[in-house]
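Missing here is one protein chain; the remaining ones are kept as they sit in the complex.
Naming follows writing order (A, B, C, D and E), and every chain is counted from residue 1.
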Amino acid sequence: MSVLTFGEIMMRLQPKGFARFTQAASYDSYFGGGEANVAASLANFGVPIKFLTKIPDNFLGDGCMRELKKHNISVDNVIRGGERLGLYFCERGVSQRASKIIYDRKNSAINTIQAEEIDLENLFESIKYFHFTGITPALSGNVLKVLELLLKEAKRRDVIISCDLNYRKSLWDSNTAKETMSYLLKYCDILISNEEECQKVFGIEVQSTNVINGTINTNGYVEIAKKLNKKFSNLKLIAFTLRSSISASVNRWSSIIYSEGINYYSKQYEINVVDRIGAGDAYCAGLIYSLTNNFSRQDTVEFATAASCLKHSIEGDFNNVTVDEVLTLAHGDGSGRVQR
Amino acid sequence: MSVLTFGEIMMRLQPKGFARFTQAASYDSYFGGGEANVAASLANFGVPIKFLTKIPDNFLGDGCMRELKKHNISVDNVIRGGERLGLYFCERGVSQRASKIIYDRKNSAINTIQAEEIDLENLFESIKYFHFTGITPALSGNVLKVLELLLKEAKRRDVIISCDLNYRKSLWDSNTAKETMSYLLKYCDILISNEEECQKVFGIEVQSTNVINGTINTNGYVEIAKKLNKKFSNLKLIAFTLRSSISASVNRWSSIIYSEGINYYSKQYEINVVDRIGAGDAYCAGLIYSLTNNFSRQDTVEFATAASCLKHSIEGDFNNVTVDEVLTLAHGDGSGRVQR
Amino acid sequence: MSVLTFGEIMMRLQPKGFARFTQAASYDSYFGGGEANVAASLANFGVPIKFLTKIPDNFLGDGCMRELKKHNISVDNVIRGGERLGLYFCERGVSQRASKIIYDRKNSAINTIQAEEIDLENLFESIKYFHFTGITPALSGNVLKVLELLLKEAKRRDVIISCDLNYRKSLWDSNTAKETMSYLLKYCDILISNEEECQKVFGIEVQSTNVINGTINTNGYVEIAKKLNKKFSNLKLIAFTLRSSISASVNRWSSIIYSEGINYYSKQYEINVVDRIGAGDAYCAGLIYSLTNNFSRQDTVEFATAASCLKHSIEGDFNNVTVDEVLTLAHGDGSGRVQR
Amino acid sequence: MSVLTFGEIMMRLQPKGFARFTQAASYDSYFGGGEANVAASLANFGVPIKFLTKIPDNFLGDGCMRELKKHNISVDNVIRGGERLGLYFCERGVSQRASKIIYDRKNSAINTIQAEEIDLENLFESIKYFHFTGITPALSGNVLKVLELLLKEAKRRDVIISCDLNYRKSLWDSNTAKETMSYLLKYCDILISNEEECQKVFGIEVQSTNVINGTINTNGYVEIAKKLNKKFSNLKLIAFTLRSSISASVNRWSSIIYSEGINYYSKQYEINVVDRIGAGDAYCAGLIYSLTNNFSRQDTVEFATAASCLKHSIEGDFNNVTVDEVLTLAHGDGSGRVQR
Amino acid sequence: MSVLTFGEIMMRLQPKGFARFTQAASYDSYFGGGEANVAASLANFGVPIKFLTKIPDNFLGDGCMRELKKHNISVDNVIRGGERLGLYFCERGVSQRASKIIYDRKNSAINTIQAEEIDLENLFESIKYFHFTGITPALSGNVLKVLELLLKEAKRRDVIISCDLNYRKSLWDSNTAKETMSYLLKYCDILISNEEECQKVFGIEVQSTNVINGTINTNGYVEIAKKLNKKFSNLKLIAFTLRSSISASVNRWSSIIYSEGINYYSKQYEINVVDRIGAGDAYCAGLIYSLTNNFSRQDTVEFATAASCLKHSIEGDFNNVTVDEVLTLAHGDGSGRVQR
Partner (left out) sequence: MSVLTFGEIMMRLQPKGFARFTQAASYDSYFGGGEANVAASLANFGVPIKFLTKIPDNFLGDGCMRELKKHNISVDNVIRGGERLGLYFCERGVSQRASKIIYDRKNSAINTIQAEEIDLENLFESIKYFHFTGITPALSGNVLKVLELLLKEAKRRDVIISCDLNYRKSLWDSNTAKETMSYLLKYCDILISNEEECQKVFGIEVQSTNVINGTINTNGYVEIAKKLNKKFSNLKLIAFTLRSSISASVNRWSSIIYSEGINYYSKQYEINVVDRIGAGDAYCAGLIYSLTNNFSRQDTVEFATAASCLKHSIEGDFNNVTVDEVLTLAHGDGSGRVQR
């Protein structure tokens, strides 16, 4: 059993400590991207994983390849070429000061990807699960074409397909997003999203949730899920992550799974945030792990939520935790006591 | 329209991370000082600003000059000379351990300043606002004389004058402070202070506020403001910052403005402290910005409080934030959500 | 008046920042160990202190010696020799992710210690107090023999003896621990422990305390103390530290002293954890300082708790604080306000 | 008297220490670019300097603006806009391992520059000297058009014009370079170059110099200069820098000026290289400083060579040295003895 | 075609910068060991490589596994288990101060290796070349037994075998070394060594070489090679590396190959040393690469020497360079000029 993801991997450049862009004289670097993060997380859980992407054939690209290998991600299907590595600059927020991201990913390698560069047979060998995010189809026409190809092939092979809606307003407007994602979601079995995205992409809204002041209306989420499921009846499971940002330093985090008319609620965690980039991807990976291991729906929502809770304590995009660590937290020990 | 401030700028030397002085093997360095901080903050808000000070003519002084220029502060009136740069060593506190400051500012350059070194005409050109703190008159006789000269000239030119009381017991005793500040406040239109200082300098006290256990009696502040305004009827606006220290890591922060018999209360923020040095100066700058932009009194108290709230999240003495960032927080988004 | 402690001192290697072992490319190093930590803390309080241990005669050992000297610990009785310095690797936890410790202390220098290497007369000169932890007898037969020798000599000289139970499951099983510690506790006047250890070593349990979810039943502690005192009637004072781990980042901390049938409760602190390694040792040192300075029982429980509260804000194993700082906190100022 | 330069300023990202791209987890960042470096160097010499460029209107661009202001470069004519900041990644070489540069400057802000964005009158006010490099015309058609506009305006105003040939094979091929540069050099009074470039751009070669094994044939340089001067009779001064790379760590450095048929040779320096990026620009700045201060030809060649020699000891693209420091070295004290 | 190596991989802990052990407060960490270094180097050259070792099954061991994967070394045959990871502490020397190494590798995981843990069939699949060093047989009886097993199996399969003599006096005395190595060398086709080792292990000496003052007698090396070849007539190629230590910062480096009665001399490099640990292993990898690619003897000696020359410029044990980089240096460009 193997999982496949497809998307871009970028270099993150982040001013050291709490320095602002206008103060920074040195940057920490990480590699990450929605589907790469899911791949890394699953690899850390011991799941065989293939990642399809295109990475420039220079020393920066070599560094990126090493990071993937280091995390046990199969890079056999990674295409080398294109002109530049996608970048994003991230200023870490703290307290009332928000994190800021400046994307610099235009004309990056993945946008030159062509169907002919891919060996579909080899790529899909042993694949039972395919995952992508709403970022990937927004990158370029080339990428979208390849994604469609993969979805068709996956469907043909009865591969389970999940999508993380992940709307990025810097990549496309909500109308285009709605149109494209509505088409792509027809292929999907599982959707992961949050309220803000559902509203922005599908215009589905619910009364009383307020993203900014952090109050959350869980009933509202169930309503959204129902509406989505009506729209996309092929979806067997819809998961919503619920972030309540007290500040950039303190977040509350939980999730809901809606499946076959039933709601499953996770515990809520109060988190001291180290690095929240990739928390949603960690959630997807937790979900995929649970599903491919036939966890119960309740265990699934707890495992995925605990996995993504732990991501907030890890520097970098990849969720560097083991199944044991997630289970310990999911089973209730969030005390953080020293383990000797 | 231009703003003028006058005071000392020092080098701060701070052990890296949470190291104590007795553990430190390396120090981060920043430049700062009450009026320099106000200048930097206003410059970040886009306000034309002149800073009058004296800086030694050596390479350390050159570094200091660069920092001012970098922050868009006009240094045309900075006098170069004197023997040494004022220093202060700052050990960052955390949790129940308080920050510790060791001043080493005696015989620093500014104390050799002379009226003759200043080109008043050039200095006051286009100036509509002058700000100083209670630290400056306490530095030395030379400095006090220059300050008086500036106040008189400002008065002559109908420049608005604000003073941040800022009592430093290491520089003078409360009796001398009371005498001098009472005299200097006669020139002022605006006073910024907090309860502790009002008590120490003017002996004005109010029953139930307790600095150490962090409970705050807002009514008491209004009483103090009234008493002060009776004493200094020239004051058109009195502002109090209200800090409630849960610990060195967690502070609550709000403020009150008293103006023409009416009180304006800001929101209160719960802050994860990165660096609280300069928060009071960030408040003054927020106040000056609001006033010179004719904000309403309520918008003023919110803008100044939000600006100083954000300062706690910034390393160094200077409040490195934009007007947009302050407005976003003042208007209610303190969620710290990632801005992409 | 001098205090003596005996035990191992190790090098701690800790990934920088919040890096995990699997991410680390550099490590901060500290020296520490139960009894060394108590020694350093007492030395910081100005108490003359001797530390008996064995340290390898190589450059790493020299570094360790320097650390002891730097902290004003008498190293005249330190034996140089043996093959290797004991090590432990510590991954710092944060939020819901727990700290992880990997011990690498087998075959370390102290395990080769022999009675003949010790000059008892010189060692015990002016000693009025002896402290050890439950780690030391668990190290090896050699070490246990030397400990017994010291206990007998201490008893012969009417030295007060305290023991921190400190059960380490990686060093011995609970049966052996119970047997050995029961024997050694016969020599002791004072015992410091916590509920978890009492349960694991002596099987004494109390109903409703739950280590993991952090609720604490103080009545239960009194029961345990009574049971222990019945078992070990020689104990004149039993102290329990009470940690309630909200997460790896936030802990609540307090303590209870049971002495001659009376309970003394300390304040409880809510702590933002920088480094909790050595907090228990800081408590022991606070206790010893209070007792040797004839503090009242209530002042003792407050001083020891405040001392160990402050340890959580200090990087490294040694509690780098002064008596004045502890007293300020014990007397109620935990506001962490800047001290200028 | 003011100097004007026009070109791109980029962010340099350089792995810390001697790490390779494939090892790097953090990067130091600097700002630099041929003409920006010349501007910074002249500003450090106290020369009033204007820099024309286009910088994106985001926080990274703000950081870049600050760096320019900090170095006392007038940014009044900097245009804000365009999509991205040009970047280059630089891996520092050492010993036999060469430094590696990966450019990522396509579609950067400067390429969107338009003549209409420039206020020529204001820009050229008080300008007596204009400098550009061969990099700028190679960037894009937009940039080339603006450069021509500036050259014509400069010519119209009798501004002295210098050009650093600076051939970059990653930006254009040698044929295009030859054609364009031949046209642009008609406007110039001064040319700075080295043998390798002369050969690559103009096909002018000389027998026995060998770049790789580091032997230098100074007579050959004179021949090249003569041939160039025949081709471009408008050139009043031609300067060649002579680098002899023993290794990435040790370089020999000197220069020749050819002017009105006479050769002027500088001393040669043996340099322990800290950072050689920008050494050529430091040379140009030294030359411009000497010329605008009417140094003799011999003093000019020594000053420019000493200035660029010192650049090798400075981290970052900008030559952070004073006129005094350059003169001391030019006059013969390269002993590096401590100056107290 | 695949290469196999067998040996220990340790964690190196090295004080940051030029700090001495007695000054260090933080350490850089690397992974390395003779055969692991050869494996990494070959993997960087694109050679398929298997590494056999035993690594403890804890988080430190996981970090080590990641390092191997990152460098593209097949870890399918790595055995997980044993108690501890071998360590060595390395203080970096500079100028006249020598580097110091403290080994702490006793009782490390590899010493518990058993023949039964190895799947010989799988291990040797596609293997055409086997390499080991003189460190491995010195580790323990267990390790020696496994090594013998591998040598026999390799011989049985006509695998080419090379040995780097690498005498470590901390592991065994020269008599035992002589006896064991004499036996093991019977299996070998290729021997890599240097004069000092030949003397210490086999007592073969040559008159006029002086390791300490750095003069080298190349004729002497040929004599040694002849004597060795007489003793071990199975050796088809003997290579000697020639290090001349001017100081810890400056080394001269070259090599000689003796094969079938003919000597091949490499160029000599003058090296500014960044990290010389692993230079010998980089040499072996260069040799193996050349041999398996059928380079001429002269090209082989140049390639291996250039590869190991470059290693001195790379931080860490692994020679992080490409075939292209080695060829460029071997073909004569050691100028270290910037490559854009």
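Note that in this section contacts are C-beta pairs under 8 Å (C-beta built on N, C-alpha and C of every residue); 3 or more make two chains touch, one makes a residue touch a chain.
The structure presented is a predicted model; accordingly, all values stated were derived computationally and were not measured.
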item: Among the chains presented, those that the missing one touches; value: B, C, D, E
item: Selected residue (touches chain absent from view) among B:80, B:100, B:252 or B:267; value: B:100
item: Touching the absent chain when the full complex is considered, from C:67, C:91, C:197 or C:315; value: C:67
item: Touching residues (missing chain, whole complex) on subunit C; value: 66-67, 69-72
item: Contact footprint on subunit D, counting only the chain that is left out; value: 269-274, 306, 309-310, 312-316, 320-321, 325, 329, 332-340
item: For subunit E, residues in touch with the removed chain; value: 17-20, 22-23, 93-101, 103, 168-170, 211-214, 245-250, 276-277
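Quick note on the criterion: only the chains that are shown with their structure count from here on.
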item: Minimal step count in the chain contact network, subunit C to subunit E; value: 1
item: Chains contacting each of subunit A and subunit D, listed by label; value: B, E
item: Angular offset of subunit D relative to subunit E [C-alpha, multiple of 5 degrees]; value: 120
item: Residue numbers of subunit E (touch at least two other chains); value: 25, 66
item: Category of the chain touch graph - line, ring, star, complete, other; value: other
item: Interchain contacts (touch definition) - all pairs; value: A-B, A-C, A-D, A-E, B-C, B-D, C-E, D-E
